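Sending over a structure as structure tokens; questions will come in a sec.
Complex shown without one protein chain; remaining protein chains in place.
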């Protein structure tokens, strides 16, 4: 089992912040290892305090289910087969902004979580963080 | 970055209590700084105990997202883009009664939260608290 | 069973703040009812954030044991008969600054807790708050 290194985590954060600035926003970005434990975090100036928890919670959710957070909604929603699953694990996030991270050999190495803009912006920033690892 | 003073906080509470009495009800009123930390609190005689947490939680939610609590519902509801966001940050309130506070220069200085009556009454009392700072 | 009114609580806080200013310090002051639930709170400008929890925790401890907090130490200390009791009830404070409040008929109506200065100053401020009710 491998996990993301601090160098990789900081590279992902730099990529996410760069995208965040391009979008003209301010975001919190969290990188967790495959066990859901914090490796690196950055909160850009001017974002609101709720993003600290949200970014980490999105990443934690993704690390724990190995899925992008928005994909959980299909099963978590009222009509879904695991309706209400988001109440487990300390509270899971079911909208976009959390993405699991894999290495070239498809080993699960961690997750990135982003909060601070619209949900679509959060997702773009998270993808930019992930892509900085390629 | 500024934060609300104790004199301002007590002025806001006095304004909120005055409105609460006009409405014939009993309310808990919490004033937090911009970091979400308690500055002043008052629980009027006769209100129920749940209002202690509710007033502080509404104010905390508003301090953390810099929005009025009821405005979160548009994104938090099942069809909203951030459905279930209220599960984060220790539990957020998504109905009226929490209002962020800004000074004349639009600096975010804190938040007020009110609970004890109907949601509409809570909102009126919170607005009266905010307006006492003008 | 009676409990402290909001008017009494605010009178106690005013008395405590007056004493706090005389001492040249800045204090957090919490007033709880006989059930240990918050009635009123004030944090003077310039005190440190840890006082928010400490003031409330001192008052909570006093409300729950109907003793001044420093008197618990005799039983709570390593050689005391209830050594380590402070670990119960969410964490009790065993040094001065929390005082139970009684009315003229010796009914237990609540507690006051103070934090922000030396322990001796905290105690003086708490006593001033209590005495403002006489």
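For reference, chains read A, B and C in written order, and residue numbers begin at 1 within each chain.
Throughout what follows, a contact is a pair of C-beta atoms (placed from the backbone, for glycine too) under 8 Å apart; a residue touches a chain by one contact, two chains touch by 3 or more.
This structure is a prediction, so every number in the text was calculated from the model and none was measured.
> Looking at the whole complex, which of C:8, C:33, C:53 or C:68 touches the chain that is not displayed?
Only one of C:8, C:33, C:53 or C:68 touches the chain omitted from view, namely C:53.
> Please output the residues of chain C touching the missing chain, sorted low to high.
For chain C, the residues touching the absent chain are 48-50, 53-54, 57, 73, 76-78, 86-87, 91-95, 118-120.
> Over the whole complex, note the residues of chain B touching the chain we left out.
1-3, 33-37
> Which chain A residues touch the hidden chain?
5-6, 9-10, 35, 37-45, 49, 52
Following the convention adopted for this analysis, only the chains that are shown with their structure count from here on.
> Indicate the whole-number Å distance between the mean C-alpha point of chain B and the mean C-alpha point of chain C.
Each chain's C-alpha centroid was found; their separation is 26 Å.
> Using the touch rule from the top of the page, what residues of chain C touch 2 or more other chains?
none
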